[in-house]
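In this view, the complex is presented without one of its protein chains, the others remaining in place.
Labels A, B and C are assigned to the chains in the order they are written; within every chain, residues are numbered from 1.
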Amino acid sequence: MSGKHTGSRKAGLSNDDIGPETRLELYRLQVEIRDCEKRANDLFFQNLIKGTSHLSLGQEAIAAGVAMAMQPGDKSFCTYRGHAHTLARGVPMEQVLGELMLRDVGLMRGKGGSMHLTSVEHGVMGSYAIIGAHLPIACGSAWRAQYLGQKDVSVCFFGDGTTNIGAFHEALNFAAIWKLPVVFICENNLYMEYTPIGDVTAVEHPAADRASAYGLERIVVDGNDADVVYRTAQAAFVKARDGGGPSLIECMTYRHSGHSRADPAKYRPEGELEKWLERDPVKIYRERLREFGISEAEITAIDAESKRKVEAATELCKASPPAPAELLTTDVYADGGWSWRN
Amino acid sequence: MSGKHTGSRKAGLSNDDIGPETRLELYRLQVEIRDCEKRANDLFFQNLIKGTSHLSLGQEAIAAGVAMAMQPGDKSFCTYRGHAHTLARGVPMEQVLGELMLRDVGLMRGKGGSMHLTSVEHGVMGSYAIIGAHLPIACGSAWRAQYLGQKDVSVCFFGDGTTNIGAFHEALNFAAIWKLPVVFICENNLYMEYTPIGDVTAVEHPAADRASAYGLERIVVDGNDADVVYRTAQAAFVKARDGGGPSLIECMTYRHSGHSRADPAKYRPEGELEKWLERDPVKIYRERLREFGISEAEITAIDAESKRKVEAATELCKASPPAPAELLTTDVYADGGWSWRN
Amino acid sequence: MAELTYRDAVARAIAQEMERDENVVFLGEDVAKAGGVFKSTVGLYEKFGPRRVRDTPISEQAILGAAMGAAMTGLRPIAEIMFADFVAVCFDYIANEFPKLRYMTNGQLGCPLVVRTGNGGGARFGAQHSQSIENWTMMIPGLKVVAPSSPVDVIGLMAAAVRDDNPVIFHEHKSLYAVKGEVPDGEIIDTLGTAKILRPGKDATILALALMVPRALAAAETLAAEHGIDCEVIDVRSLVPLDTATILASVAKTGRLFTVEENPRLCGWGAEIASIVADEAFWDLDGPIVRITTPHIPLPAADHLEDLALPNAPRIVEKISRVMNGSKR
Partner (left out) sequence: MAELTYRDAVARAIAQEMERDENVVFLGEDVAKAGGVFKSTVGLYEKFGPRRVRDTPISEQAILGAAMGAAMTGLRPIAEIMFADFVAVCFDYIANEFPKLRYMTNGQLGCPLVVRTGNGGGARFGAQHSQSIENWTMMIPGLKVVAPSSPVDVIGLMAAAVRDDNPVIFHEHKSLYAVKGEVPDGEIIDTLGTAKILRPGKDATILALALMVPRALAAAETLAAEHGIDCEVIDVRSLVPLDTATILASVAKTGRLFTVEENPRLCGWGAEIASIVADEAFWDLDGPIVRITTPHIPLPAADHLEDLALPNAPRIVEKISRVMNGSKR
């Protein structure tokens, strides 16, 4: 973990550029994502989540830090590992869990599933399940903003493994030459599905060590520290909004669970998870709050409210029926139907 | 033109690592490519070449320099702009011109056409017309050599514009991590088809400035000086044969004609062509020979022999019939036929 | 009314739509300053400027991905994929992204864009630059797919495509660019999903698309003059939506169906239509449905071989006259 923006700890409350309000919000986001993801895991083992699902346990600081730096109207482009980013933009838990459970209450009423969470209302412009595909798409959204003189920034999240596919390369060059207001956030959790990223990548930092190939600055940060992520993202957004073009930010992190629901993650070397659990972003942030003098009561209240929300959302989802059968053939085409003939 | 291996001029005959024999050969290759390409151009305007064709006029030093550094058994992977590289490996002119003229005497008897010149016998493992596709293919050939313990090197030629497509990125990373005996030669002629490469690329040197993204050395050389190309390629081949992995070499050059047969190249700024004509590789090399004390007679003999070869080849091709109609459906499948049903 | 080439019709169509709607933007390789490698977009850069008509790097995935991202957030991009064959390097957007976005998001997002491609053979470009790829796109649910055969259809269908709220794949035929046709003055708008009966006839229905249309028409004249077979020739024009009503009505009248397809045989558009007719119009049929296609092979570069491969009027005449005479009717 080298590069820019790494140092984050402030000596004390003085000179705190973030402030207690934002900090509490950053904490709340991380806790709620953590609790909701844990619940998703439980629901899977209760066979209430079918298909697949990819958790962000351990990676919450990135979702929270970036989302906090975003403004309304900014656009998120996520992957199948997108629950966290969707929640972080303010999408209600029941709509996320509901989609995972493929119920009518879900964001897409079960038509999309866990890998495609979308809530345009909250700026979540889709979650994409083909590796790399959404990087060019985010460029297009940024191009639209530039073209229309709109001031929103498009943010694109992806993993370390994604840096080795062709679309990554095309998108980065494209964004750079057109100076697009897009911010690429690489969540380097050290693994593609089961293969360590170092085994299949020619450089140590799969994103940052390639930034120069697109004339961009090399940025690697501690992705488990929400403050660091928040500050780094903020700087990138300011640059993008000011016409300074794209940024590529590599956030070092670790997923606590397997790649997807069914993966016990046995391929990890012994002690690796334990090492990273010590750097658990939620734990780190709880300590940070204390460091900045936030009261235990405030912290506990957030924890409790989060648990309450998860319970309420779960009940709501369990009570939700599946979508009506007619939904099968709706919204293939813009007229709302699926007709390919007369 | 910065980077490694740039300086080439030797003070005199002393300390000449290349030697007159190789130099004459380098000259001969360049002249023959030049004459053959010019003839291709003439034949097109006589309507004897149909379809398309992409000349290497002005880029001969790269084909000659790399081919001279290759050993029998080494494999060339070329593009649609591949006449030069095919000739440089020793393929007879009539087989090249014959394919351009789509005659039975052509390398593929007219089935492939100018963009797909292939002569396995000479190590020319195909010319590929979808930008970027052959970079991974060359990796595969190199993987085979590595797997079987064979000592040949696979060489892949492509243009500056090709560095912006996804397959470039995937191939470079793949070659680097598997330490494959493959050498990537980027012929930077400053243009993709009609668009200046600088308009669409985030870095100045589209290949070399990206080498570090794959853990490779940055190499940019004068691609109009056959000696420089020869030496650079030789070093890369030695490294590849010794298990040192891939190299990426960017050769700066310029095409004297348009992108393809029909392109008058009006998009070029005034004076650009003239500037590069001063650096014409054939002219440079003729001076080089003189500098190294090669007699005018020897030079003229090569020039004359080249013209004679072109004439003979042209006549042979003109006399060649088109391939028989039965060829239409041969060699779709390995049984020689095209049957997709019983 | 003016005579216009198919090539110039492309530029006029795009200009018409860009003038109408500021949200229409156009991007592709060498399309702007150079006017396209087929010179089909000459003048657009001069007219609409570098903000709306943009040259891109050789990055087909970025081109289509950017078009999609712009489309789903408010623009109406037209993207060029130079040769249709290159759709293979960006097929993810065609197969997995454009056509699934609206469905997967339960209608939250749409993808109103047009992808133009230089499709088809006849130019001696060899196996990787000559393919007819209509079926690559027709088979994917969620796309619309058109392939005009005349200058006026180019303009009208392009206008319809740009105004459509769905992703439309617009297959231009390379070997038609030089063809001229009458084009009315003023704005032209056509309707997707409509086939056109170009020659009424009573004995057999011939379906054709793009370059095969003039060949089918020529064949029909010969069949009438020399074989006394009166063919109805329909230009399918739009593969999705498919105008099955026109096709089924024609077969109901003629009792016989022939398709003339430039694509290599397997899973061509004619197969789909044949299967529809063999189901829904089976009792109308007086004899076998016969598909006349390019053989199931890659295309050769050599002119005489390529000419042998693609269906042409003599082959159409030969096949139809033989089949119609051998009919057990």
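Observations on the structure shown:
Everything that follows uses one rule, which is that a residue touches a chain if its C-beta (ideal position, glycine included) is under 8 Å from a C-beta of that chain, and two chains touch if they have at least 3 such contacts.
The structure presented is a predicted model; accordingly, all values stated were derived computationally and were not measured.
Remark: the omitted chain is touched by one listed residue; of A:Arg28, A:Lys50 or A:Lys307 this is A:Lys50.
The chain not shown here is touched by just one of B:Ala64, B:Leu135 or B:Cys186, and that residue is B:Leu135. In the full complex, subunit C touches the hidden chain at residues 85, 88-89, 91-92, 94-96, 99-100, 103-104, 126-128, 135-136, 138-142, 240, 263-272, 274-275, 277-280, 282-283, 285, 287-291, 296-298, 300, 328. Mapped onto subunit A, contacts with the missing chain fall at residues 50-52, 102, 109-116, 128-133, 161-162, 164-167, 192-195, 199-201, 267, 322-323, 325, 327-329, 332, 338, 340.
If you put the missing chain back, the residues of subunit B touching it would be 75, 77, 107-109, 111-112, 116, 118-120, 125-126, 128, 130, 133-145, 147-148, 154, 166-167, 170-171, 173-174, 177, 327, 330-334, 336, 338-342.
Definition applied: only the chains that are shown with their structure count from here on.
A straight line joining the Cα centres of subunit A and subunit B is 46 Å long. If you average the Cα atoms of subunit B and of subunit C, the two centres end up 36 Å apart. In terms of their C-alpha centroids, the spacing between subunit A and subunit C amounts to 41 Å. Among all residues of subunit A, those that touch two or more other chains are 166-167, 170, 173, 177.
Within subunit C, contacts with two or more other chains are made by residues 56-57, 59-61.
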